[in-house]
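The complex appears here minus one protein chain, its other protein chains still in place.
Chain IDs A and B follow the sequence of writing; residue 1 opens each chain.
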Amino acid sequence: MIRTLCRPPVSIMVSGLMMLSGCRLNMGFLSPSGPVAEAQRMHLWIVCGLMLLVVIPIFITIPFLLWRYRYRDGKNNAAYRPEWEASWKWEVMLWSGPLIVTAVLSWFLWTYTKALDPYRALSDDPLQVQVVSYDWKWLFIYPDMGLASVDHLVLPAGRAVTLSLTSRTVMQSILIPELAGQIYLMNGMTTRLNLQADHPGEWMGRNTQYNGDGFYRQSFRVEALDATAFAQWTERAANTPPLDAAALAALENKGMRDDLPALFSQVPQHLFHEIAGGRGHDHSGEK
Amino acid sequence: MSSRHPGLNLGEAHGAAHEAAEKEVFGFWVFMMSDAILFGLLFATYVVLQGNTNGGPGPSDLFEIPSVLIQTVLLLTSSLTAGLAQLAMKHALGTRRIVIWLLISLALALSFIALEVRDLLTMISKGGIPEASGFLSAFFALIPLHGLHVVAACLWLLALLGQIARYGLDDAVKTGMLRLGILWHFLDIVWIGIFTIVYVGGLA
Partner (left out) sequence: MNAHDILLGRLDATALPWHELLLADTRLEVISGIVGLSAAIIAVAGALLVATALTWRRLWGPLWRDWLTSVDHKKIGIMYMVLACVMLARAVVEAGVMRLQQALGSGGGGIVTPDHFGQLFSTHGTIMIFFVAMPFLTGLINFVMPLQIGARDVSFPLLNSVSLGLTAAGAVLVMVSLVLQPFSTGGWSGYPPFTDASFNPGAGPDYWIWAVTLSSLGSTLTGINFTVTIYKERCEGMHMMRMPMFCWTSLCTAILMIFAMPPLTVATGLLALDRYLGFHIFTNDGGGNVMMFANLFWLFGHPEVYILILPAFGVWNEVFSTFSGKGLFGYRALVMATMCIAVLSFTVWVHHFFTMGQSTELNAIFGIATMAIGIPTGVKIYDWMLTMYRGRVRITVPMVYGVGFLFLFVLGGTTGVILANPSIDYQVHNTLFLVAHFHNMVIPGTLFGMIAGYTLWFPKAFGFRLNDCWGYRAAGLWIVGFLLAFFPLYILGLMGMPRRMVAYFEGAWLPWTLVALTGAALIVLALLCLAVQLVVSLRNRAELAVPVGDPWDGRSLEWALPAPVPEWNFPALLVVEGRDAFMELKMKGDHLDRPRDGFIDISMPRPSCVGPVVGAAGLIAGFGLTWHIWWLTVVSLTVIVAAMVARSFVRETHRTVPAAEVEARWNAWRTLADASPRIRRRDEQRQANRGHAFPAAREGGE
């Protein structure tokens, strides 16, 4: 459904704008690398386009009014009707214009919001990654593969991924703009974010909910690898230290990753669920 | 008989007091509205958190309905006697009668407070402390706030009695009485909410 939303007839205009926006600058979701971000960008263009219909007439009319109806000492050709204060005809027009635009915008809002539900998986068999945010680092657990990485999210390119998220400390918010939007991470609760990287690449993810001195450095590398490279990365994990109690305690220390290993193996089963606690925050009903 | 505001109106016979009451009592109603929002949100907080007993004692372990029933009777009766004091004022039945009804209302309200304090202390002794759980925190945010309001109303009542002693039943005292009456009844309504939502709802 998301892909359908990306191909309305305005795609030509979009490509043009893409060239402007995406090429040289790192423009966040304006240079998307996944279907979610791409759909979000399309939504943005639509909203901007519709709003321009409202804004441009105002921008043209105001200077005109100021010029034509300016106070001049002496003869002024423009009409002066100081008693003209109401007109039902005008009122109907004034109210219906914004009403119609809002109605159209609302239709797009509803459609896009439902389609881009962060809790909805992008395929039948997404890769499961569990995320725990600390002050000020990120732990990414791969439960099916028994490994975990710190401050480094590795994804298989072209495959849907489901993130399950919780925080060990205060409220945080994960953002990888080129791939998908944000969701909060909260202690004792699990939220969900579904995304996909279309092609191999490297991006930056970060926390956007202020949580203290290390907030500005709480970013993580996001890497999408093709199937072979991803398999190789998984194998590399076999020789890494286990994610035992000592390692978990070290993660809890307030600070950046520093000397902690970037990759762990032998991740205990159900570790995430123990950390995340009993309370699910899962409106989709999925587990 | 002209009616200048909702609730008890003094009537034309009271002259300037009746005039002044229009905006003073209206203003007080508006203030009560803001207080109602305050309590309403605390009720909402309680409803959200009432299931979070955190392994600690719950409503059935801590609530003593007989005591709560007595408190309800005390408070509602004090509302009745406060209303009688107001009526005595409106119909000019004499200062003595007004003062007696006020003193009875005070006594009833203070008894309510005493019982409530005793209840809370008993809860605390059984481990029902706010630090124990979200449920108890929400409970201890709501109930003592209502109690504090009752105490404030009692203080106000005493101040009014002092003014009656000093100035008799002058205009300022009359509008003060009208406003105190509104507060008194408002606290009644909040208590009925507490009784229903917190106590009865908690044990249901």
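Convention: contacts are C-beta pairs under 8 Å (C-beta built on N, C-alpha and C of every residue); 3 or more make two chains touch, one makes a residue touch a chain.
Being a predicted model, the structure only gives us computed values, none of them experimental.
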Absent-chain contact - pick from A:Ser123, A:Thr208, A:Gln232 or A:Asn253: A:Thr208
Chain B residues touching the omitted chain (full complex): 22-23, 26-27, 30-31, 33-35, 37-38, 41-42, 45, 48-49, 52-54, 130-138, 140-141, 155, 159-160, 162-163, 166-167, 170, 172, 176
Interface residues of chain A (partner: the chain not displayed): 25-30, 37, 39-40, 43-44, 47-48, 51, 54-55, 58-59, 61-62, 65-66, 69-76, 78-87, 90-91, 94-95, 97-99, 102, 105-106, 108-110, 112-119, 169-171, 173, 175, 177, 180-184, 186-189, 191-192, 204, 206-216, 281, 283
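Here is the rule we use: only the chains that are shown with their structure count from here on.
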Whole-Å gap between the CA centroids of chain A and chain B: 50
